[in-house]
Structure formats: C-alpha cells, structure tokens
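Okay, structure first, notes after.
In this view, the complex is presented without one of its protein chains, the others remaining in place.
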Amino acid sequence: MTPQPLLSVRGLVKSFGGLMATNHLDFDLRAGEIHGVIGPNGAGKTTFVSQLQGQLMPDAGAIVLDGRDVTFEPAHVRARLGIARSFQITSLVPSFTVLANVMLAVQGGQGHSFRPWKRAWTDERLSGPAHVALATVGLTHRALTPVADLAHGECRQLELAMALAMKPRLLLLDEPMAGVGRQDGVAMTDMIARLKGVTTIVLIEHDMDAVFRLADRISVLVAGRVIRTGTPAEVRADPEVRAAYLGHSH
Amino acid sequence: MIEQTLNGVQLGVMLFLMASGLTLVFGIMNFINLAHGSLYMAGAFTAAWIQNISGSFLLAIPAAILLTAALGVVFEVGLFRRFYARNHLDQVLVTFGIVLVANEATRMIFGPVPLRMPLPPLLAGSVEILPGLPYPTFRLVVLGVGLAVAGLLWVIVMRTRIGMWVRAGSSNRPIAAAMGVDVDRVFAALFAVGAALAGLAGLMAGPILAVQVGMGEPILILALVVTVIGGIGSIKGAFVAALMVGLVDTFGRVLLPPALGSMVIFLLMALILAFRPKGLFPVHG
Partner (left out) sequence: MAEFDPHLPRPVERLAPIVVVGLLAAVPPLAQVLGDPFLIKVATRVIVFAIAAVALNLVLGFAGMVSLLQAGLFGVGGYVVAIAAHHIFEAEPIGIAGLAWGGSADLALTLPLAAVVAGLMALVTGMVSLRTSGPYFLMITLAFDQMLYYGAVALQKYGGDDGLQILTPLTLAGWDVSNRWRFFYFALALLAVTLLVVGRLVGSRFGIVLRAAAENERRVAVSGIPPYPYRLAAFVVSGAVAGLAGGLLAAGQQFVSPADMHWVRSGDFVVMAVLGGLSTVWGPVVGAAAFVVLELLLSSWTQHWQLVFGLIIVAVVLSLRGGLADLVHLLGRSGGAR
C-alpha cells in the first residue's frame, strides 16, 4: 500500500429520499490496476460510478483524483482530468456514424477548441486517434456505419472505443458485458485484459468469471459500502463476502 | 398607490386564469399550447357578440364560458390529442397554425373593427373603497371572481380525488396513467377547464380592453412568462408568479419610462431564471 493511490474516496454518502444508496463508502485505487467492484443488485454500484464520474453529486464525503479534490467538479471537468466512462445502458449519438462518435470523444480528450473553420472529417488530429481506438476494439470495418444500425454488442465495443479515445487515466467500465452474447463477452474480456497496464480501470460487472479473471483487486459493495477489498483469492476466501453475497447468488 | 396595487392584483388574477390552464396542460399532457390566447380571444368575442345581439350581459357570461370550453374539447379531441407524444417543435407548429387560423377566422366573422362591450349600469360605476378613493366596480368584480376561481381551483387540486390525480400527473406521468383513470376523458375535461378559464379571462377583459383580433397574444406572452417563472406544471407557482407579474408590470408601467416599463417583466423573468432555471416551484425533477 506504499504508492499514493490514483483515486481516493472517503466517507462518500448519497441518499435518494430515505434510501442510502452510498453509505460512508471508502475506496482506494492504485495506478495501473484493474479494480473489480462487485455486489448484489441494488448494492449501489452504478450510483457509485456515477459519483466518480460526476453525473451524480454526493451528499457528503470526498473524492480525490491524484491529489486533487474533484468531489463537486462537474462531469466535463472530470473528463478533462482523465476520467472516462462507458455506460451500463448504451449512451451514444444515434444519428452519427461510429467514427463520428469516436471523433467526438477524441475531441473531448483534446480539450476545448471550436475550430469553426476547419473541416472536422478531414482533420487528422481527430480521425487518426479515432481510427486507432476503433482498431483496438475491433470495429474498424464498421467505422462509417450509423450507430442506429449497430448490433448491441457492437454498441458496447463502441462505448469502450469512445472511452479509450479520450486517453483516460481512469476508465470506469459499468457492466461492459451486460446483454452481450457469449462470444462477444469473451472478446470483450480479452480486450479489457489487453488494457491492463495501459490505463487504470474500475470494472463493475455481474459476470463473476470475467471479474475474477481480469481484476488485480476486487472490492465488494453491499448496501452502499465496501465490506472487503483484496485480491481475487482473498475475496473468494472471505467468509463475510461469501455470506453476504457469493453464497447466495451465483 | 392603492389603486395601482389593486390594478396589479387584478391583472395578476387574470394572468392566473390564463396560466393555470397553460401550466396544467403542459404539466400533465406535456403539451405547449400557443393557441391558448386564441381561447381567450374567443371568450371575449363570444361575450361581446352575445351581449350585442341579446342586450344581456348576464347571458353573455355563460355563453362565453361554455363556448370556449366546447372549443377546447373540440380542439383537444380533434387535433391536439395526437400531439401529446410528439416533440415540442411539432406542438409549436400546430398551435401556431391554429393561432393564424383563429385570428383570421375572427377577422372574417367580426371584421377588423374592435367590438364594444358596454357594462350594465350596476357594474359601470365606481365604488369608494376608501374615503376619497373611487375604484371601478367592474374591476373589483373581476378581482373577486378571479380570487374566487383561484380559491376554488386550489381546493379542487388540493382536496379532491381528481385533484390528487392532477397533482400526481404533473409530477409523474406514468404513475398517473397507472392509477386507473380514463386518461382520454380526463385530458379532455382538463383541457376544457383550462379553455373555460381562458374564456372567462377573455370575457372579463372585454369591457376593460378592446375586443379585437390579436388581443390574445399579449396576454398569452405574459401567461407564458408566468408559467415559466412559476415552474411549468405548478398551480401554486402560477398563482404566486401571476400576482408578481401583475404587480411588477403595473408598477413598471407607472413608475418607469415607457420603453423600460414594457420590458420590466421580461427582466424580472431573466433575473429569476438566472438563479432558478426551472422556475420558483419546479415540479419535474
């Protein structure tokens, strides 16, 4: 635990009405690791990610990214600081092509610039990185297809490509395997495995096999708080985790 | 000063009558009705016309209210109903088309010259509300009727079953639909009530302002301002904002130079929205 964490969360609280979706949650993320977050349905995993990314603002607590307090920074500022996210429910620009969606993300990664006069589609600084990101996820052949015509699995791949295109320091993957067929799921797992060391990843996933295969460390979320953090082997062996979670489902 | 305050409150209750229909229709049906001012105009013209042919002011009142309510139902069932699920641009276009039709049809029927709407002797005079301060009787009546209707609406919305449904509907549409109410009929009825209130406002404006083509638009704009300031869908917001707008507009016109006086309402709106983009009493999260 010697290196300073890339991301540090302390005492995070978020309630909806009476429901404590996040309940004094503490969380540390080491640079370069793939950190799995698991927990039963309703444990508050997506709420947690949304607060990391800035779509939801916490009621209390602190989120520190690389020494900088980002607790109440809006989403676009955090994105600028290097936090990227793929959504559990696909969130794309439907009338744009695959390439245009990735170009949008590239643009976000490059910071503010209107460049009102330059044609975007001939701008190598946009299309170059976009093509690289598409190649990484294996979507090159679909670059000029409108998003509306994509299959579900391809949308997930595109989500990932967009997140990568921002060259993030921290990648939040919210159920990248959700609703993906078995074969695509395997491909997605391989793809995430290849990202190990390239960027730091928080991986929320229901597919336990994938999480235990990919993650360096795993945090178990129950009722809005982390009950255990450790290596996959430690978590698998933990009696409290087994009781709260692993023993019942799966 | 007291006189201006009364004028302001009177404008306020008129605006409330207009804005309550707008805000409910928007809040529940998610429908922007730019033709709401046309219903106001219809109320005024019907009243003036019935009074001119029958000579009876008393007869003009129910005629105007019933006709605008009926018009409301006709438009709701025949046309607007199809647009609840469409985007706001379509809604704007269709109601914009109706505004053009309504204005031109009124001009065809009644001609370009404003109609006169004389008051019966009982209401034509003025009462001394304070020693040495006379105030037109009819304006007092307008004020009373407006406040009474506002009170009645309040009771209905806050205390009755249908009111509960309306409140649920304006904050959460799916829940309202799931409450097992005949949605089509309630929507039509709601639209009719909104139309009748606009008609009532028009009928009461008749003797004070000129009954002419296009009269619905200035009040529509003010009612939109009220709706936006109050928070779209909120009856309470509409009431508070209507009084606020009524008073600010009245005093603005008296105290400020004309160019600024006519703009002061919009500056108020800009100021409020700069701090509360969803109005004073936001309903939709």
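As written, the chain order gives the labels A and B, with residue 1 at the start of each chain.
The working rule: a contact is a pair of C-beta atoms (placed from the backbone, for glycine too) under 8 Å apart; a residue touches a chain by one contact, two chains touch by 3 or more.
No experiment lies behind these values; they were computed from the predicted model shown.
Q: Pick from A:58, A:109, A:129 or A:185: which residue touches the chain that isn't shown?
A: A:109
Q: For the chain left off this view, which of B:9, B:61, B:117 or B:225 is in contact with it?
A: That would be B:225, which touches the missing chain.
Q: Could you tell me which of B:1, B:113 or B:274 touches the chain that is not displayed?
A: B:274
Q: Residue by residue, what part of chain A touches the chain that was omitted?
A: For chain A, the residues touching the absent chain are 53, 55, 74-76, 79-80, 84-85, 91-97, 99-101, 103-105, 107-109, 111-121, 123, 126, 144, 146, 148, 162, 166.
Q: Which chain B residues would touch the chain omitted from the figure, given the whole complex?
A: 26, 32, 79, 82, 86-90, 92-94, 96-105, 107-108, 217-218, 221, 224-225, 227-228, 232, 258-259, 261-263, 265-266, 269-270, 273-274, 277-279
Criterion: only the chains that are shown with their structure count from here on.
Q: Counting in whole Å, what is the centre-to-centre distance of chain A and chain B, each centre being its mean C-alpha position?
A: 50
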